[in-house]
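What follows is chain A.
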Amino acid sequence: MTAQTATRPMLDGYNYAYLDEQTKRMIRRTMLKAIAIPGYQVPFGSREMPIPYGWGTGGMQLTASLIGDSDVFKCIDQGADDTTNAVSIRAFFAKVAGVTTTEDTEAATIIQSRHRKPEHPLREGQIMVYQVPQPDPLRRFEARETETRAMHAYSEYALPYLGLYEGYARLGRASSAAGHPVLTNERYVMTPSPIPSFDNPKLHNSPELQLFGAGREKRIYAVPPYTSVVSLHLEDKPFETQRWGAGCELCGSTDSYLDEVIIDDKGGRMFVCSDTHYCAIRRAERERAGVAPAEGQIP
Partner candidate 1 sequence: MIGDKILLEARGVTVRYGKTVACDGVSLDLRAGEVLGIVGESGSGKTSLLTSLSGRLRPASGEVLFDVRGQGLADVYALSEPDRRRVRREEWGFVHQNPRDGLRLRISAGGNIVEPLLMCGERRYEPMRGTAIQWLERVELDPARIDQRPSQFSGGMQQRVQIARALAHRPRLVFMDEPTGGLDVSVQARLLDMLRGLVRELDLAVMVVTHDLAVARLLADRLMVMKNGRVVETGLTDQVLDDPQDAYTQLLVSAAM
Partner candidate 2 sequence: MSDNASLRVTGLAKTFTLHNQDSAIIPVFEALELEVFPGECVVLAGRSGAGKSTLMRSIYSNYRVSGGQLLVRHRGAMVDLVTASPQQVIDVRRVTLGHVGQFLRVIPRVPAIEIVMEPLLANGWSRSDAQRRAQELLGRLNLPERLWALPPATFSGGEQQRVNIARGFAQHFPILLLDEPTASLDPANRDIVVALIHEALADGVAIVGIFHDVDVRERVATRDFVISDFAATVPEESVSA
(Lines give C-alpha, C1' and ligand atoms only; values in the text may rest on other atoms or scores of the structure.)
Protein backbone atom coordinates (compact mmCIF):
# COMPACT_ATOMS: atom_id res chain seq x y z
CA MET A 1 0.00 0.00 0.00
CA THR A 2 1.51 3.32 -1.01
CA ALA A 3 1.73 6.20 1.43
CA GLN A 4 -0.58 9.05 0.68
CA THR A 5 0.86 12.29 -0.64
CA ALA A 6 0.55 15.41 1.45
CA THR A 7 -0.85 18.69 0.19
CA ARG A 8 1.52 20.58 2.44
CA PRO A 9 5.03 19.99 3.63
CA MET A 10 5.16 17.25 6.28
CA LEU A 11 7.76 16.02 8.71
CA ASP A 12 10.64 14.15 7.13
CA GLY A 13 11.36 10.56 8.21
CA TYR A 14 7.82 9.73 9.34
CA ASN A 15 5.15 7.77 7.57
CA TYR A 16 2.09 9.68 6.49
CA ALA A 17 -0.02 10.48 9.58
CA TYR A 18 2.64 8.95 11.84
CA LEU A 19 1.32 5.34 12.00
CA ASP A 20 2.57 2.69 9.59
CA GLU A 21 0.15 1.50 6.92
CA GLN A 22 -0.37 -1.95 8.45
CA THR A 23 -1.39 -0.41 11.75
CA LYS A 24 -3.82 1.89 10.00
CA ARG A 25 -5.26 -1.10 8.22
CA MET A 26 -5.72 -2.98 11.50
CA ILE A 27 -7.41 0.05 13.01
CA ARG A 28 -9.71 0.51 10.03
CA ARG A 29 -10.69 -3.15 10.23
CA THR A 30 -11.51 -2.60 13.88
CA MET A 31 -13.56 0.43 12.94
CA LEU A 32 -15.54 -1.55 10.40
CA LYS A 33 -16.32 -4.18 12.99
CA ALA A 34 -17.32 -1.45 15.43
CA ILE A 35 -19.60 0.15 12.86
CA ALA A 36 -21.16 -3.23 12.13
CA ILE A 37 -21.97 -3.67 15.83
CA PRO A 38 -22.99 -0.21 17.06
CA GLY A 39 -21.95 0.46 20.66
CA TYR A 40 -19.90 -2.71 21.02
CA GLN A 41 -16.36 -2.21 22.29
CA VAL A 42 -13.93 -3.83 19.88
CA PRO A 43 -10.44 -4.55 21.19
CA PHE A 44 -7.55 -3.38 19.00
CA GLY A 45 -3.78 -3.27 19.03
CA SER A 46 -3.40 0.22 20.41
CA ARG A 47 -0.05 1.79 19.57
CA GLU A 48 2.30 4.05 21.44
CA MET A 49 1.74 7.62 20.36
CA PRO A 50 3.93 10.61 21.08
CA ILE A 51 1.68 11.70 23.92
CA PRO A 52 1.06 9.69 27.08
CA TYR A 53 -1.93 7.41 27.61
CA GLY A 54 -4.87 9.34 28.94
CA TRP A 55 -4.30 12.33 26.66
CA GLY A 56 -6.14 11.29 23.54
CA THR A 57 -4.05 8.54 21.96
CA GLY A 58 -7.19 6.58 21.03
CA GLY A 59 -8.73 9.50 19.21
CA MET A 60 -5.42 10.22 17.51
CA GLN A 61 -5.08 6.66 16.26
CA LEU A 62 -8.57 6.84 14.78
CA THR A 63 -7.81 10.14 13.09
CA ALA A 64 -4.44 8.90 11.85
CA SER A 65 -6.05 5.83 10.27
CA LEU A 66 -8.69 7.89 8.48
CA ILE A 67 -7.01 11.08 7.48
CA GLY A 68 -6.03 11.77 3.87
CA ASP A 69 -4.89 14.72 1.82
CA SER A 70 -8.43 15.80 0.99
CA ASP A 71 -9.44 15.99 4.63
CA VAL A 72 -9.92 19.14 6.67
CA PHE A 73 -9.16 18.54 10.33
CA LYS A 74 -10.68 20.27 13.37
CA CYS A 75 -9.66 19.49 16.95
CA ILE A 76 -11.36 20.73 20.08
CA ASP A 77 -10.88 20.18 23.79
CA GLN A 78 -13.77 21.04 26.09
CA GLY A 79 -15.38 22.70 23.11
CA ALA A 80 -12.52 25.10 22.45
CA ASP A 81 -10.13 25.10 19.50
CA ASP A 82 -7.56 27.14 21.35
CA THR A 83 -6.85 25.11 24.47
CA THR A 84 -3.43 23.51 24.81
CA ASN A 85 -4.25 19.93 23.87
CA ALA A 86 -6.42 20.88 20.92
CA VAL A 87 -3.68 23.12 19.61
CA SER A 88 -1.05 20.40 20.04
CA ILE A 89 -3.00 17.66 18.36
CA ARG A 90 -4.03 19.89 15.48
CA ALA A 91 -0.43 20.91 14.98
CA PHE A 92 0.63 17.26 15.15
CA PHE A 93 -1.57 16.25 12.25
CA ALA A 94 -0.55 19.32 10.28
CA LYS A 95 3.05 18.13 10.73
CA VAL A 96 2.70 14.42 10.04
CA ALA A 97 -0.08 14.50 7.45
CA GLY A 98 0.30 17.94 5.97
CA VAL A 99 -3.47 18.37 6.08
CA THR A 100 -5.48 21.53 6.10
CA THR A 101 -6.74 22.35 9.59
CA THR A 102 -9.67 24.52 10.60
CA GLU A 103 -11.75 25.82 13.47
CA ASP A 104 -14.87 25.87 11.35
CA THR A 105 -17.19 23.02 12.30
CA GLU A 106 -19.03 23.12 9.02
CA ALA A 107 -15.89 23.02 6.93
CA ALA A 108 -14.22 20.12 8.77
CA THR A 109 -14.33 16.56 7.47
CA ILE A 110 -12.84 15.00 10.59
CA ILE A 111 -13.46 16.48 14.03
CA GLN A 112 -11.54 15.06 16.97
CA SER A 113 -12.85 16.06 20.36
CA ARG A 114 -12.35 15.64 24.03
CA HIS A 115 -15.36 16.13 26.31
CA ARG A 116 -17.77 17.86 23.95
CA LYS A 117 -19.70 17.64 20.74
CA PRO A 118 -19.94 20.87 18.71
CA GLU A 119 -23.17 22.79 18.96
CA HIS A 120 -23.57 23.03 15.22
CA PRO A 121 -25.24 19.88 13.81
CA LEU A 122 -23.01 17.76 11.62
CA ARG A 123 -23.85 16.39 8.19
CA GLU A 124 -23.42 13.21 6.20
CA GLY A 125 -19.85 12.64 5.21
CA GLN A 126 -18.34 14.16 8.34
CA ILE A 127 -16.64 11.99 10.94
CA MET A 128 -16.77 12.76 14.64
CA VAL A 129 -13.91 11.22 16.66
CA TYR A 130 -14.33 11.13 20.44
CA GLN A 131 -11.48 10.63 22.92
CA VAL A 132 -12.48 8.10 25.53
CA PRO A 133 -10.66 7.39 28.82
CA GLN A 134 -12.81 4.46 30.00
CA PRO A 135 -14.79 2.79 27.24
CA ASP A 136 -16.80 0.44 29.46
CA PRO A 137 -19.79 2.01 31.23
CA LEU A 138 -19.82 -0.91 33.65
CA ARG A 139 -16.20 -0.63 34.75
CA ARG A 140 -17.02 1.87 37.46
CA PHE A 141 -18.84 -0.89 39.36
CA GLU A 142 -17.38 -4.11 38.11
CA ALA A 143 -13.63 -4.49 37.87
CA ARG A 144 -13.64 -7.97 36.37
CA GLU A 145 -13.44 -7.96 32.60
CA THR A 146 -14.83 -11.51 32.54
CA GLU A 147 -17.96 -10.25 34.22
CA THR A 148 -18.45 -7.10 32.16
CA ARG A 149 -18.03 -9.04 28.93
CA ALA A 150 -20.72 -11.47 30.03
CA MET A 151 -22.98 -8.61 31.07
CA HIS A 152 -22.68 -6.95 27.67
CA ALA A 153 -23.09 -10.25 25.88
CA TYR A 154 -26.27 -11.18 27.76
CA SER A 155 -27.66 -7.64 28.07
CA GLU A 156 -27.42 -7.78 31.84
CA TYR A 157 -27.59 -4.06 32.41
CA ALA A 158 -28.52 -3.50 36.03
CA LEU A 159 -25.26 -1.70 36.77
CA PRO A 160 -25.72 1.48 34.75
CA TYR A 161 -29.13 1.88 36.39
CA LEU A 162 -27.47 1.34 39.73
CA GLY A 163 -25.30 4.34 38.84
CA LEU A 164 -28.42 6.39 38.23
CA TYR A 165 -29.89 5.22 41.53
CA GLU A 166 -26.73 6.24 43.36
CA GLY A 167 -26.87 9.66 41.73
CA TYR A 168 -30.43 10.31 42.81
CA ALA A 169 -29.85 8.88 46.27
CA ARG A 170 -26.76 10.87 47.05
CA LEU A 171 -27.15 14.00 44.94
CA GLY A 172 -30.81 14.24 44.05
CA ARG A 173 -30.06 13.95 40.36
CA ALA A 174 -28.49 11.53 37.91
CA SER A 175 -25.00 12.47 38.94
CA SER A 176 -23.39 11.58 35.65
CA ALA A 177 -22.91 15.13 34.51
CA ALA A 178 -20.53 13.70 31.96
CA GLY A 179 -20.58 10.32 30.28
CA HIS A 180 -24.20 9.56 31.04
CA PRO A 181 -24.69 6.02 29.71
CA VAL A 182 -26.75 5.46 26.60
CA LEU A 183 -28.38 2.52 24.87
CA THR A 184 -27.09 2.28 21.33
CA ASN A 185 -29.07 0.73 18.53
CA GLU A 186 -31.35 -0.72 21.20
CA ARG A 187 -28.68 -3.25 22.10
CA TYR A 188 -25.44 -2.17 23.76
CA VAL A 189 -25.10 0.18 26.67
CA MET A 190 -22.31 2.55 25.87
CA THR A 191 -20.60 5.53 27.37
CA PRO A 192 -20.76 8.48 24.99
CA SER A 193 -17.31 9.44 26.32
CA PRO A 194 -17.13 12.12 29.04
CA ILE A 195 -19.26 14.59 27.12
CA PRO A 196 -21.78 16.47 29.26
CA SER A 197 -25.19 14.82 29.35
CA PHE A 198 -26.30 18.03 27.65
CA ASP A 199 -24.67 16.69 24.49
CA ASN A 200 -26.19 13.19 24.65
CA PRO A 201 -29.23 14.03 22.52
CA LYS A 202 -26.87 15.17 19.74
CA LEU A 203 -25.69 11.58 19.25
CA HIS A 204 -29.10 10.26 18.40
CA ASN A 205 -29.99 9.66 14.77
CA SER A 206 -27.19 11.88 13.60
CA PRO A 207 -26.11 12.01 9.93
CA GLU A 208 -22.37 11.76 10.55
CA LEU A 209 -20.27 8.76 11.51
CA GLN A 210 -19.30 8.79 15.18
CA LEU A 211 -16.19 6.90 16.32
CA PHE A 212 -14.89 6.44 19.84
CA GLY A 213 -11.28 5.58 20.64
CA ALA A 214 -9.74 4.55 23.95
CA GLY A 215 -5.98 4.20 23.50
CA ARG A 216 -5.00 3.15 26.99
CA GLU A 217 -7.88 0.69 27.31
CA LYS A 218 -7.38 -0.48 23.69
CA ARG A 219 -11.00 -0.33 22.56
CA ILE A 220 -12.80 1.24 19.62
CA TYR A 221 -16.54 1.58 19.29
CA ALA A 222 -18.84 3.34 16.87
CA VAL A 223 -22.24 4.82 16.21
CA PRO A 224 -23.05 4.65 12.48
CA PRO A 225 -25.10 7.44 10.91
CA TYR A 226 -28.77 7.56 11.82
CA THR A 227 -28.46 5.18 14.74
CA SER A 228 -30.64 5.26 17.81
CA VAL A 229 -28.80 6.52 20.89
CA VAL A 230 -31.02 6.88 23.95
CA SER A 231 -29.86 8.11 27.35
CA LEU A 232 -30.66 5.69 30.15
CA HIS A 233 -33.08 6.82 32.81
CA LEU A 234 -35.16 5.36 35.60
CA GLU A 235 -38.85 5.15 34.81
CA ASP A 236 -39.87 7.73 37.37
CA LYS A 237 -36.85 9.96 36.80
CA PRO A 238 -36.86 11.12 33.16
CA PHE A 239 -33.61 12.18 31.53
CA GLU A 240 -33.04 15.88 32.09
CA THR A 241 -30.66 18.14 30.35
CA GLN A 242 -28.71 20.89 32.03
CA ARG A 243 -30.12 24.39 32.06
CA TRP A 244 -28.52 27.68 32.96
CA GLY A 245 -30.44 30.67 34.22
CA ALA A 246 -29.24 33.13 31.62
CA GLY A 247 -27.59 32.77 28.23
CA CYS A 248 -24.00 33.14 27.13
CA GLU A 249 -22.67 36.47 28.26
CA LEU A 250 -20.81 36.95 24.99
CA CYS A 251 -23.26 35.91 22.32
CA GLY A 252 -26.54 35.58 24.17
CA SER A 253 -27.14 31.93 23.16
CA THR A 254 -29.57 30.08 25.39
CA ASP A 255 -29.23 26.77 23.56
CA SER A 256 -25.58 26.02 24.03
CA TYR A 257 -23.52 24.44 26.78
CA LEU A 258 -22.02 27.13 28.97
CA ASP A 259 -18.70 27.13 30.77
CA GLU A 260 -18.17 29.03 33.98
CA VAL A 261 -15.08 31.24 33.56
CA ILE A 262 -13.37 32.87 36.54
CA ILE A 263 -12.32 36.36 35.50
CA ASP A 264 -10.67 37.84 38.54
CA ASP A 265 -9.38 36.90 41.95
CA LYS A 266 -12.41 38.29 43.72
CA GLY A 267 -14.70 35.43 42.68
CA GLY A 268 -15.94 37.21 39.61
CA ARG A 269 -17.13 34.87 36.94
CA MET A 270 -19.04 34.77 33.71
CA PHE A 271 -20.84 32.07 31.75
CA VAL A 272 -19.81 31.68 28.12
CA CYS A 273 -20.34 29.13 25.38
CA SER A 274 -18.01 26.17 25.68
CA ASP A 275 -17.99 25.81 21.90
CA THR A 276 -15.71 28.70 21.01
CA HIS A 277 -16.34 28.54 17.27
CA TYR A 278 -20.08 28.50 17.75
CA CYS A 279 -19.86 31.51 20.01
CA ALA A 280 -17.63 33.40 17.58
CA ILE A 281 -20.01 32.80 14.68
CA ARG A 282 -22.95 34.02 16.73
CA ARG A 283 -21.11 37.13 17.86
CA ALA A 284 -20.20 37.91 14.25
CA GLU A 285 -23.81 37.47 13.16
CA ARG A 286 -25.13 39.71 15.89
CA GLU A 287 -22.59 42.39 14.97
CA ARG A 288 -23.65 42.22 11.33
CA ALA A 289 -27.28 42.48 12.42
CA GLY A 290 -26.46 45.47 14.53
CA VAL A 291 -27.36 43.82 17.80
CA ALA A 292 -25.43 45.22 20.76
CA PRO A 293 -22.87 42.87 22.25
CA ALA A 294 -24.36 40.85 25.10
CA GLU A 295 -23.72 42.12 28.61
CA GLY A 296 -20.46 41.15 30.08
CA GLN A 297 -16.85 41.75 29.46
CA ILE A 298 -15.05 40.52 26.45
CA PRO A 299 -12.12 38.69 28.00
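Keep in mind how these were chosen: all candidates are chains of the complex that A comes from, given by their letters.
Here, a contact is a pair of C-beta atoms (placed from the backbone, for glycine too) under 8 Å apart; a residue touches a chain by one contact, two chains touch by 3 or more; residues count from 1.
No experiment lies behind these values; they were computed from the predicted model shown.
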Only one of 1 or 2 touches chain A in this complex; which?
-> 1
Any idea which chain A residues touch candidate 1 in the complex?
-> 141, 150, 153-154, 156, 158-159, 161-162, 164-166, 168-170, 234-237
